[in-house]
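What you see is the complex with one protein chain gone and the rest in place.
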Amino acid sequence: MSQNGTMIRVEHVTKSYRRDSIEIPVLRDISIDVPAGEFLALMGPSGSGKTTLLNLIAGIDRPNAGNVLVNGTNIGALGESELAQWRARHVGFIFQFYNLLPVLTAFENVELPLLLTNLSRKEKREHVEAALHLVGLGERIHHYPKQLSGGQEQRVAIARAIVTDPTILVADEPTGDLDKVSAGEIMDLLDKLNKEFRKTIVMVTHDPRAAERAHKAMHLDKGELTN
Amino acid sequence: MKIPLAYTWRSLWTRRLTTLLTLGGIALVVFVFAAVLMLSNGVQQTMIDTGGEDNVIVLRRSANSELVSQIDRDAANLIRTDPGVATASDGTPVMSTEVVVIINLQRKDVNGMGNITVRGVSPEALALRPQVKIVRGQMFRTGSHEIILGTSIAARYSGTGIGEQIKFGDAMWTVVGHFTAEGTGFESEIWGDVEQLMPAFGRPVFSSLTFKLRGAGEYEAVKKRIESDPRTQYTELKREQVYYREQSQLMSDFIKILGLIVTIIFSVGAVIGAMITMYAAVANRTVEIGTLRALGFRRRSVLGAFMVESVVLALLGGAAGVALASLMSFVRIATVNFSTFSELAFGFTLSPGIVLSAMVFSLVMGFVGGFLPAVRAARMNILAALRSA
Partner (left out) sequence: MFIIKLVLKNALRHKLRTSLTILGVAIAVMSFGFMRTIVTAWSAGVQSSGENRMITRQAVSFIFPLPYSCLQQLQQVPGVTEVTYASWFGGVYKDAADFKNFFPRIAVDPETYFSIYPEFITPADQFAQFAKERNACIVGAKLAQEQGFKLGDIIPIEGDIYPGRWEFVVRGIYHGRDQSTDETQMFFHWDYLNERMHVESPGREGLVGWYVLSVRNAADMPRVAKEVDERYKNSRSATKTETEREFQQSFVSMSDAIISSLEAVSYIIIGIILLVLANTIVMAARERTKEYAVLRTLGFSSGHIAGLIAGESMLIASIGLVIGLALTFPLAMGFAKAFPTFFPVFNVETITIIIAVAVALGAGVAAALFPVARAVRMRIVDGLRSID
């Protein structure tokens, strides 16, 4: 926990992409503060830059200008492998299309982030079982992704995201591919993680029902905040 | 309804890297296939062309090369007077009495020796072998210790320039000329006056005789006459072309067998490469295939499209392989001929037959490699394919 209770600070960040020889600006001089324990929804039309902002916060992309600080660490200043290690320890990522490895069972998928740690086999197993239990998937842990429904896959993905007890959770359209019932279950889970386990969550979403469950919503349009 | 060819081209182009890799593999296989056939052909061409159509060679019976054959003067004189031997305008029979030995000369390119055939010939030798042409210097004078040598020898061995001397048979021999022989075996030989070379090598008898037939159809009669005459019955007559073909048989068979083993093995590898590529192409375009079928294209059109793709890939690879192989025409190899034990220079000879064989070979590879994957594409269930997106 850093001073003032701010978990994530984005300072005057600008990001553009290069396509062939054209430079396309995506984020223009954005600054936001996310306090610890917050459940933030990032919304906006497609092309607004919300996913890009999420990626910068998660440390899987770097800004062209400005700083991104997470829990006091300026992640833009870290080298590639340091950044990878930082991600493993501090970020849990939840994708729209789950992105589970098809050749691994649910158990093995959740175990993945733990392989980067020095935990013993027993300890790893305990963490995985705990995470899967938390998301409500006691059985079926040895099934392959193709044997699971969309909702179940997303739960496995969430279990994977929390198994290392990361500092922040980022979610990119977590309910985008789910039906109404499953979406509701997933949002319940995220809610629980935020309220009971005090996880700071930043979520990109189109779905107004999902956004309702967050504490706060920020809107972006053409790379700028429009609240 | 037929699926357009543009579909094939663009599909191959989209996955350029794998297309190129597979094409490369096929090209390599076809290259080796064609090169081996060209080499085997080259050996035979060299040797067969060495022999003249109307020339007959006389050897000792059961001698399978000139090196181990002996013919004495009496027999030679008798054969010379046979009516079947052609005569020149001045009445002299067109026959060359020859002696063949092997000597060692120092190679220019590596530190080593080569075995070179030295052939003592009569003045009629040039008339018997019109393909032999003196390109530098002049013919040796009869009765002298002068020699001429083939351009292949001049190029590969030291001490063979015009005016230089070579020692053998305890005498010095002066090089006075270089000759070409249209790429045939004589280009790898040294020629001198037979009557000078025989005593130099301590050989009292000839190795062989070569004469021109007076009439093309007379071969059988002449052969029978000479071989049954008690004074010459230890000899055996052969058409010169047949003799030289036999001299190259071992070499060219060896090359062919070795080459075919290699090619068969390679081709299995190439077919596997093509199969892998085509299976991947099919797997990648599952949705496309489902769409095409949903649109109404029949199963056999899908099968056809993928077969065409595979065959086009193979033919392109084959063409590249043949093009590469044709570059080998500029390469000449000199090595020991297993049958004569002396040096023979030959090249890679491309023929229309070889080009055709190579293209058919690549076609077959494309067909075999593409068949099973194409069948898989054709048998796909439309709904399953569309849903796999």
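For clarity, chains are labelled A and B in written order, and residue numbers in each chain start from 1.
We adopt the following convention: contacts are C-beta pairs under 8 Å (C-beta built on N, C-alpha and C of every residue); 3 or more make two chains touch, one makes a residue touch a chain.
What you see is a predicted model; the values in this text were computed from it and never measured.
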Statement: The one residue from B:14, B:104 or B:329 touching the chain left out of view is B:104
Message: If I consider the whole complex, including the chain that's not displayed, which of B:21, B:172, B:323 or B:356 touches that chain?
response: B:21
- prompt: Mind pulling the chain B residues that touch the left-out chain?
  reply: 17-18, 21-22, 24-25, 28-29, 31-32, 39, 60, 62-64, 67-70, 101-104, 110, 112-115, 168-170, 201-202, 204, 234, 246, 249-250, 254-255, 258, 261-262, 265-266, 268-270, 272-273, 275-277, 279-280, 283-284, 333-336, 343
Touching residues on chain A - with respect to the absent chain: 52, 55, 58, 60-61, 80-81, 84-89, 91, 93, 95, 99, 101-104, 112-113, 115-116, 160
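By definition in this document, only the chains that are shown with their structure count from here on.
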Message: On a C-alpha centroid basis, what's the spacing between chain A and chain B, in Å?
response: 70
